[in-house]
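Take this structure first; my questions come after.
With one protein chain removed, the remaining protein chains of the complex are shown where they sit.
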Amino acid sequence: MVDPSLLILSSYTKYLFILAHSMALLVEKTTTGREYKVKDMSQADFGRLEIELAEVEMPGLMSCRTEFGPSQPFKGAKITGSLHMTIQTAVLIETLTALGAEVRWCSCNIFSTQDHAAAAIARDSAAVFAWKGETLQEYWWCTERALDWGPGGGPDLIVDDGGDATLLIHEGVKAEEEYEKTGKVPDPSSTDNVEFQLVLTIIRDGLKTDPKKYTRMKERLVGVSEETTTGVKRLYQMQANGTLLFPAINVNDSVTKSKFDNLYGCRHSLPDGLMRATDVMIAGKVSVVCGYGDVGKGCAAALKQAGSRVIVTEIDPICALQALMEGLQVLPLEDVVSEADIFVTTTGNKDIIMVDHMRKMKNNAIVCNIGHFDNEIDMQGLETFPGVKRITIKPQTDRWVFPETNTGVIVLAEGRLMNLGCATGHPSFVMSCSFTNQVIAQLELWKEKSTGKYEKKVYVLPKHLDEKVAALHLGKLGAKLTKLSKDQADYISVPIEGPYKPPHYRY
Amino acid sequence: MVDPSLLILSSYTKYLFILAHSMALLVEKTTTGREYKVKDMSQADFGRLEIELAEVEMPGLMSCRTEFGPSQPFKGAKITGSLHMTIQTAVLIETLTALGAEVRWCSCNIFSTQDHAAAAIARDSAAVFAWKGETLQEYWWCTERALDWGPGGGPDLIVDDGGDATLLIHEGVKAEEEYEKTGKVPDPSSTDNVEFQLVLTIIRDGLKTDPKKYTRMKERLVGVSEETTTGVKRLYQMQANGTLLFPAINVNDSVTKSKFDNLYGCRHSLPDGLMRATDVMIAGKVSVVCGYGDVGKGCAAALKQAGSRVIVTEIDPICALQALMEGLQVLPLEDVVSEADIFVTTTGNKDIIMVDHMRKMKNNAIVCNIGHFDNEIDMQGLETFPGVKRITIKPQTDRWVFPETNTGVIVLAEGRLMNLGCATGHPSFVMSCSFTNQVIAQLELWKEKSTGKYEKKVYVLPKHLDEKVAALHLGKLGAKLTKLSKDQADYISVPIEGPYKPPHYRY
Amino acid sequence: MVDPSLLILSSYTKYLFILAHSMALLVEKTTTGREYKVKDMSQADFGRLEIELAEVEMPGLMSCRTEFGPSQPFKGAKITGSLHMTIQTAVLIETLTALGAEVRWCSCNIFSTQDHAAAAIARDSAAVFAWKGETLQEYWWCTERALDWGPGGGPDLIVDDGGDATLLIHEGVKAEEEYEKTGKVPDPSSTDNVEFQLVLTIIRDGLKTDPKKYTRMKERLVGVSEETTTGVKRLYQMQANGTLLFPAINVNDSVTKSKFDNLYGCRHSLPDGLMRATDVMIAGKVSVVCGYGDVGKGCAAALKQAGSRVIVTEIDPICALQALMEGLQVLPLEDVVSEADIFVTTTGNKDIIMVDHMRKMKNNAIVCNIGHFDNEIDMQGLETFPGVKRITIKPQTDRWVFPETNTGVIVLAEGRLMNLGCATGHPSFVMSCSFTNQVIAQLELWKEKSTGKYEKKVYVLPKHLDEKVAALHLGKLGAKLTKLSKDQADYISVPIEGPYKPPHYRY
Partner (left out) sequence: MVDPSLLILSSYTKYLFILAHSMALLVEKTTTGREYKVKDMSQADFGRLEIELAEVEMPGLMSCRTEFGPSQPFKGAKITGSLHMTIQTAVLIETLTALGAEVRWCSCNIFSTQDHAAAAIARDSAAVFAWKGETLQEYWWCTERALDWGPGGGPDLIVDDGGDATLLIHEGVKAEEEYEKTGKVPDPSSTDNVEFQLVLTIIRDGLKTDPKKYTRMKERLVGVSEETTTGVKRLYQMQANGTLLFPAINVNDSVTKSKFDNLYGCRHSLPDGLMRATDVMIAGKVSVVCGYGDVGKGCAAALKQAGSRVIVTEIDPICALQALMEGLQVLPLEDVVSEADIFVTTTGNKDIIMVDHMRKMKNNAIVCNIGHFDNEIDMQGLETFPGVKRITIKPQTDRWVFPETNTGVIVLAEGRLMNLGCATGHPSFVMSCSFTNQVIAQLELWKEKSTGKYEKKVYVLPKHLDEKVAALHLGKLGAKLTKLSKDQADYISVPIEGPYKPPHYRY
């Protein structure tokens, strides 16, 4: 059973609005009859231009097209994706279709869609249901659409980011089993979690028209490949509980994903987001990075290099000692809250920066999150603080003024991922590493669909595939590898062609 | 006599268009009767919000308001400014008005205006004539408007950036003297330089209605304070030629300007511009920085810290040796043109990256300029290259495809300053250093207007004022200075309160 | 059976010398009757002073004394150590004795002993057999002495670095079993490996006087804790072969060892060694770092930060891509051998820089190894190159001149670990991390000696002990950790007090 606390906790006032709001969401169709729902189809040309630029920066994906395209390995495969609908994801989608797949897609975050990317893909390649600034209700409607392959059935495979598509199927199956057994339907009011209420509502409403929809889905499903820490955590919990319904490949823990996307991606996109949202000079400022995992390491490096003095908060003494070795100060948030100018959460935990912290900050201190959910920052506490005033400078850049001091803090992207909300997320090159892992994972699941190689468990990609992903990205950067001699390979007991490291190697 | 080659050389095709184009430029008026011409007055509220944010980041300017505001030292002074009409400049303008001045303003670059800043100032504080994306003809019309104080006369003081306002007056006076003496009016066709043709046209047309306009201006003018290297160079040329018509303060060579704005400003705004324009991952790429002066040093530092391998081109062996000491490679452009991914010009010279270089570059190599004029990059050669195809990805981001190879280069901001064209220029804090120098220079000129202290020469601010500018920016960053004892001050032969360094000290 | 190729391959000419050389090695005794053999007992006071300084820098070890000293957990334990006899090791040894142990020690490298450290420990705390510049024959004599606890028997525990003490016991037991079964003694001439010949000689000679020495040792032995990659590799091979005779704890793969000592230790001690040996300016030079594992990462960071341009050679595409993300060039040695100034091997493999490479290098190129064995550099090829001339600038700094070009390369520490040979190895603080792992591993083995918890296998320390080691080093650096709330700990499913990360986490 999935822990509902892992669901996105959006802000209190918005929930009430959403639930009261009646939607009129209609699927549209291209001239070729493919379904979609995007913001503005006229942006498709612009999207196409940026996709073409991104292709040059994504050598791993383009190599997959060259290597696998001719044999059409995905022929017959229906793939549903739930992953930020950006330009980079567009190149991923068109790699899947270039290999023969049919694809339906939604975003895994209400703010992360790039509308021109969505338009280009919807027009040219796949069924897309995504736009920047969805409500939570719209968000789950899109997810449902992306999973709905109609009478022919599907999907065969899922590309997931955060695990929401996987969650919907698991909750759907659970409800259908209960319904079959007892006739009971899910009760949204049984939970306090507003987003989970939406999930239950969707499932309840579906039960009336088709009480076997998710059961059929699960029976057909070959597997899921999951992109992030949070989604992976859910999968391992389900594996531990014995409730996982199909095989899963943990793409997040490929070295070429977690040690690249999380680290180098954030090193790039944190300052990008800060600069686009606030134009603030980073040099000379005091920054606090909450958490010194891969994301925190990337953020701290970026801020330090830009001339900021960086303070790290950590719970883990090992990560804390790493921060110290880089010349960073390690202190609790309480000790520095009134001195710093920029606060970044990267923990993957909740309740990191609370409204009581924000009240003590300097005027116009910047508060943002690049970890995962918006509950790293106490948005609910901020929004419901008596007398607080919200001044929207521009979309995703809000100044919140406290009545007592008349000073304010600047919160980015409403506490959600600021690099996706205020900028364009990670750059193409590093996403090519992550997404090449996705393609390889999908290929592996599909190739082994009938062999029983993958049980209802969570797997990581074998190291030689991880190394292959890296190798596909070297040529673009002008690198040449050294080759082991047979003698040298024997000496260190590895095959000449790799893999070169033991599984526990930390890079 | 000013060297017309120093004028902005815009692209060939655009010139033809501009000259053929008939304008309908009308001055508008606020409800209080103040003149303006901006893009969209409805952006004034947004501009105001960003101005308020910027104020917190510009302690030098805000300290001037506190220190000098009560005594209204600019009472009666009419100031014309020709300087990028950005949010930061808005804070400068409102500092001048807070000290009692009346102000008219235009931008010194056709792409650099932030329209919301222009709107807020036009509505609230000063006469503004500026918008993003002016034609050259519009540009000079705006300059003329900013200098035109009507029957009462003016300006008393000029804030200049690049020297265009100063140029117009000098050329105007020259023409009026010639006209008085010989009855001859300027002949635009006497020059090949398209922009200079516009200048001569404006002056010629003005002569008909008022043959003493610029002469009266020059007689009234107390002086100019100049912001940049290029403008300063013009001033020193005029001083050497004996043609300088009024005193000038060289703000550019204040340490707190050239060693901050140029260096730390570009370190911030180069990656900002690259990321906004192209979203390209800088890590892993090979970059070429042409020129290793202050601007080049800032750019190279930013690129290196972002994980790029940086190659520098230099003519000056001392700067080249500095680059080497930082681990950068120093090679001529020819040696690396086909290997690099990102090219940045910072030289202040012309003809740095020619179309023949661009033809040899990798597909989608990025070419941009953060030096000064767009002639650092051979835009004319590119635009007139037979069969070349221009694909505008988005405004200020163009892909130019060569027919022979079908590969292209991505040129930012049409070869003009990419940090202003593709991003928002330097951040507020570093501009506060530059602009506080401007305020202090203007105060100095105005205070000494009748004392004869300043002759028709170029001056730099005395070191104690330079140090004062720095001091005003320390508190915001939490710094505390050490104080010399009397004994220590005597030991190193400086006053306790400074200045602390000899004039030739290099910082 | 241990692969003899893993043994130290010393230089050819020295072998011949050593074998021809007759030794007169006599054990000496302190006034209290403790055995020792060191270079110069008069350096004991100097050693003591430096030990006292090091104690302040080794908070992990000193905390162990405070926490465990009173209960004397090692009471009755006889510990043999084979690990570089440096000042830092002295603090380790005296931590073991402070916890109740009796200790005998030898170095694990012929060049790494600091003679003043050896003298201080020999005088004050433990039986030491070590000096800087041992011959290989002396080296193995020292190892034998350290293992020889006399009639009372011992050791109970081994602290090993590289696995030589463990090797001697395993080979000894094998020979004794063979001898008992067949009466055959080991034949040194059965191997080409000169060092292994010495091992067999020692064992053969011992068999005559006591044919059960190593068998009794193995029966008594509670276990070994091993410090380095190479020793760990040997242990895993023996585990795989089923020949491991006692439990082993792999200290090397504690995060607080491999990600600190290897990375930050080398970042410190590589430039230290370069500067002490050659005084060469690192800024401006081109460096080649062979291998980009933890050691290579530390070296490359140090060289880059000192202003060198760094090129990396790699076989592993993942590590290569990491290097690229840091702005380093990745090329094979062949491509850069004639352009670089400094060459550093960090691979843990053999035959990295061959004499044919060295012939092509620039005059006075520096060649050194900080990986492990001196066979990373082709010392034998160099020494036997026809007409080559060796000019010893000072001990451990040799210029080798090739007859053809009359140019030379400068080889440090005869190809052995240059940070230990030319400088003083890693600094105390980072060694405190490594050695606190050793103390904790020894405590764990000893505590569980009768419980059967540890079988004849290789173990790593549990993560909570790894985290504890880190925690003990934070206070010295002024760091304060953040504490999880119960709610937060539950949210991410970890105990409040840790461990905080899954086993596969890469840091």
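We just call them A, B and C in the order they show up, numbering each chain from 1.
By definition in this document, a residue touches a chain if its C-beta (ideal position, glycine included) is under 8 Å from a C-beta of that chain, and two chains touch if they have at least 3 such contacts.
No experiment lies behind these values; they were computed from the predicted model shown.
A.B. asks: Among A:Glu52, A:Glu178 or A:Glu326, which residue is in contact with the omitted chain in the full complex?
C.D. replies: If we include the chain that is not displayed, A:Glu326 is the one touching it.
A.B. asks: Consider the whole complex, including the chain that is not shown, and state which of C:Thr278, C:Gln380 or C:Gln396 touches that chain.
C.D. replies: Here the residue in touch with the unshown chain is C:Thr278.
A.B. asks: Provide the residue numbers of chain C that touch the chain removed from this figure.
C.D. replies: 46, 49-50, 53-54, 56-57, 87, 264, 267-268, 271-272, 275-276, 278-286, 302, 305-307, 339, 363-364, 391, 393-394, 399, 410, 423-424, 426-430, 477-478
A.B. asks: In the full complex, which bits of chain A touch the chain not displayed? Write them out.
C.D. replies: Its contact residues with the unshown chain are 283-284, 304, 307-310, 321, 324-329.
A.B. asks: Of the residues in chain B, which ones touch the absent chain?
C.D. replies: Residues of chain B in touch with the missing chain: 5, 233, 237, 253, 255-256, 258-260, 264, 294, 313-325, 329-333, 335, 348-351, 433, 466-468, 470-471, 473-474, 477-485, 487-488, 491-493, 498, 500-501, 503-504, 506-507.
As a working rule, only the chains that are shown with their structure count from here on.
A.B. asks: Select, from all pairs of chains, the pair with the highest number of C-beta pairs in contact.
C.D. replies: Max contact pairs: A-C.
A.B. asks: How big is the gap, in whole Å, between where the Cα atoms of chain B centre and where those of chain C centre?
C.D. replies: Roughly 59 Å, centre to centre.
A.B. asks: Of all residues in chain A, which are in touch with two or more distinct other chains?
C.D. replies: Each of 264, 477-478 in chain A touches at least two other chains.
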